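With one protein chain removed, the remaining protein chains of the complex are shown where they sit.
Per-chain residue numbering starts at 1, and chain names A, B and C are given in the order in which the chains are listed.
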Amino acid sequence: MNILHLRDNRQRGLHWSKPRARPIETLPVPDTLYIPISHWQQTTAELLVTTGSTLYKGQPLTRSYNHNVIITHASSSGEVIDISDNRIAIKTDGRDEVSDELTKTTDSLSRQEITDIAHRNGLTGQGGAGFPLARKIASLPQQPQLLLVNAAECDPDIHCDDALIQAYAPLVVESVLTIAEACEIDRVVIGIENDKTRSIEQLQQAMARQTARQNIELVTIPSQYPSGAENILLQLCTSEQPGPHESLASAGILSMNIATCYAMGQAVFNGMPPISRITTVVTPDGRHRNFKLLTGTPVNHILDYVAYERPIASIEQEVPLHVTQGGRMMSEALDTQAVITQQSNCITISNTKGVQSSVPCIRCGACSDICPVRLMPQHLHKAATHFDAQQLDNLNVDRCIECRCCDVVCPSAIPLTAQFIQAKEHKHRQNNEQIAADLAKQRYDKRQRRLQKERSGKRRTSLKEKAAPATPQSRKDLIAQALKRSAKKKPNDAADNGSSH
Amino acid sequence: MTGIAVITILAVIIGAILGYASSWFPADNDSLVEKIDRLLPQTQCAQCGYPGCRPYAEALANGDAEIDQCPPGGSEGIAALAALLDRKVIPLNPQYGVEKPLSVAVIREAECIGCTLCIKACPVDAIIGAPKLMHTVIYDHCTGCELCLPPCPVDCIDLVSDV
Amino acid sequence: MNTPTERSVSDVMLLVLLALLPGFCVFLYLTGWGGVINCMIAIVTALIAEAVAVRLRHGSVRITLTDYSAVVTAILLALCLPPLLPWWIVSLATLFAILLAKQVYGGLGQNLFNPAMAGYALVLISYPLDLSTWLTLPEGFSMSLSDALSIVFSGGLSQSEQYDALTGATALSRLYDLNLQSVDLAQLAPEISGTFGARYSEWLNLAFLIGGLALVFLKVITWHLPVALIAGVATCDLLIGGPYPDLTFHLFGGATMLCAFFIITDPVSAPAGNRARLIFGFFTGLLIYLIRSFGSYPDSAAFAVLLMNCCVPMLDRLDNHINSRPTR
Partner (left out) sequence: MTGLSLILLGTVLVNNFVLINFLGLCPLMGTSRQLSTALGMGLATTFVLTLASIASYAINSWVLEPLGLEYLRLICFILIIAGLVQFTELYIRKSSPLLHSVLGIFLPLITTNCAVLGVALLSIRENSSLIEAAFYGFGAAIGFTLVLLLFSAMRERLETADVPQPFRGTAIAMISAGLMSLAFMGFSGMV
């Protein structure tokens, strides 16, 4: 059944024209970099550096054997000045010296090697979700069937992938093929929206030189939000779709963002971990500019550099800048100490907070018409406001891809997606509590049975004792017997410590 | 006179039918108790006045317990019970305790004298240790029922809300 | 931070009011000053009632009134009521609609029944005489404002002796007045079976049809409800064929078009899924036909809508149940 239900979004307030991606610019290296120390549930990464140790570009700062904990690297040479609240502050010395321990690999790789490289270099998905790449490759089945490269970039404000392809198309195609070869995937599909004409040309030229090795195809899809969502992109490119609750990886489909492929290529070809990334910066006056930023660059550094073009009026009235990450649709507000990470694909700087007061839902159905995975957000909203886990399950809340189309078209301006995210977490937590309760019940029943058995068991032994009075055994006899038993077992040990008791 | 005869014959016939019916349909009550038990948090903490979750479920099934006697279940537990038993949602009865965030018992191992009293008291076998040797609580298994606190002679167990 | 929405609730309601305009003008032309007075009383009472209710519940009066939902309810109600009614009947219907059919359920978006129809049904049942006395065509418009005001504020048309030629609301209630249950249409007076233009309610329904199609085109409402209703009325007419067999009579008589495009498409009291909307529309059409042919009330739109509003929560549950099957 065609899960895709992408209505022509020009009807419903989701229509916008996307300006052409601008060339990549660079910023001067900031004076301090803040590299996060990643942790996963209770395990945190092990520190390799202490305050005061000098660093070189690309040098790993932490170590961990758990695939879920991301290893972070210094993005520029300098000296560690402070390690506090999960962050390493590095004072850069401006020399930008590359560390010499970087290991290049030229020969062909096995899946295990590529997983190690991904883990060693701390590679995570750069599409915005930030899923650890090593774990994604490891969870692939024996014979994966497809590598799906996501270059769709359907959010109206994000252009970083477009700029990346135009700048490094040959390297991108090369790294895509290397990944496919390492993971023994024979079929590669790159999905890109049809309004990125220049990138498509670049990719086609680069692919023309590579046709010798594998069947790689470039599929152009209609430019409609949210065509970049994993399962929708798969549906658009190959008209297959996974089962309702299966993740793509377990269905043998490795889906990666094109920027992640490029970062993997860097790690494989010249051993450089992902210490920088291309980010679109949307300035208050609406211009989209692409910058190559070092990870760990504080957002304030970007604001100082870019913001001087702000309209004079807003500076005088001291209107606070409102900074968000994630493009126009999947935007999350950033606080003042936020830094650039591997997931910051778009930083939007705007003067107004742009939040409308919401009015109660009038069940008009605009949201259920626009929802790309055919859910009923108006019922979900009702079930989430008065939390009802059973009803949320009936309405398949787990299939919501949080694309925020319903927020845009809702006449009552209700923050639906935020509510659904919260409801999913609450439902997840309740499931865990239910599992813990079931386990506790099993342990309780087992204990009751054991106590029952002991009580009936004791009565039987006491009967035996009444039948044959036990011979009184003093402590010394017990020790002597124990010594004899151990002497039989280990003749040599018994000799040296026999007398020590 | 015939009226009385008719009434008695009618009554006898209906009585006979009901007599057979009660043997054809034996009352089975435990599927309901099972459903209620599934909703309870299984901490076996006896704060509800019944020796465990199952006895409380049985009391609820035959109606001589109220749905507001389970503090670990909290307001969500009461809402679930009200939905199942189609009763009005009522707040937790403070007499049985106050709703607290999920908490876990932690033994200060240095002071533990290994008297195994808490092991015997723990309803879900979440405490491991041998006589005269150090005891400790398994973090995931502890349901926070606080039954191990009173028996401990050196009082070295304290309750930590989930970290 | 949610991105600013294109079309807010007040925009939706304004679009509905705009689409009502053509029908509204024809209505005012036919009912003259009586219609205007009705509308004014209804709108004023609706706004006051809503403001008081929201104030009592400490809500913000400004936001609630600027979503124009009360104005839409008032106008829909006024379109059903005959002109020159006593003023307290109009305000009673509006008060009931706003307070008891909407605010008591928690305000916008949570009422189960269509407020306008609930108000109209209440008044229709309690004051049948007043509700079925309409002024014939020519006098309606020529009456001056002062006369109309005097009638309205002195007990309404039914009590005033000046006018004897009183007729039913629309062609349908004319039949009801002459209580001709089964009759051959040709014998009737020309304005019943006359040419398309001359009929009293033809123009009214045509105007609402145009307004409704504009709403569908602007995507304020989906096509499912109106099409289903018209299909319901049409199939009933072809299958059962009650006393008035003529199809255009049913589609363009009474308030069918007003009901199809403006009343059952009230998103709050209509079902949420498109499949459920089709069922809802079809059965409303069916009920309109049945009550109109066999029932005792001249125009059945109000009762049909209210009856189907009772089934909406059940329809929603069934729709959800079908959607929640894992195979989807």
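Just so it is clear, contacts are C-beta pairs under 8 Å (C-beta built on N, C-alpha and C of every residue); 3 or more make two chains touch, one makes a residue touch a chain.
Treat the numbers as computed from the prediction; the structure is a model and nothing was measured.
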Query - Visible contact partners (per top-of-document touch definition) of the missing chain - result: A, B, C
Report summary line: Considering the complete complex, of C:10, C:110, C:274 or C:324, the missing chain is touched by C:110
Report task. Could I get the residues of chain C that touch the absent chain, sorted low to high? Result -> 56-57, 100-101, 103-107, 110, 112-113, 118, 121-122, 125, 287, 290-291, 294-297, 300, 302-304, 306-307, 309-311, 313-314, 316-317
Report summary line: For chain B, residues touching the missing partner are 2-3, 6-7, 10-11, 14, 17-18, 21-22, 25-29, 31-32, 35, 61-63, 83-86, 88
Report summary line: Residue list for chain A contacting the dropped chain reads 360, 382, 385-386
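The rule is short, and it goes like this: only the chains that are shown with their structure count from here on.
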Query raised in the report: Given which chains touch which, is the overall layout a line, a ring, a star, complete, or other?
Result: line
Query - Distance between the centres, which are taken as Cα means, of chain C and chain A, whole angstrom - result: 54
Report task. Provide the C-alpha centroid distance between chain A and chain B, rounded to the nearest whole angstrom. Result -> 40
Query raised in the report: What parts of chain A, by residue number, touch at least two of the other chains?
Result: none
Requested in this report: Please give the residue numbers of chain C that touch chain A in the complex, ascending.
Outcome: 1-9, 11-12, 63, 67, 69, 106-110, 219, 222, 267-268, 270, 272-274, 316, 320-321, 323-324, 326-328
**Report entry** Sites on chain A touched by chain C in the complex
**Finding:** 1, 11-13, 244, 322, 324, 328-329, 331, 333, 353-357, 359-365, 368-369, 374, 376, 378-379, 391, 393-396, 404, 407-413, 415, 417-418
**Report entry** Complex contacts: residues of chain A adjacent to chain B
**Finding:** 430, 433, 436-441, 443-444, 446-447
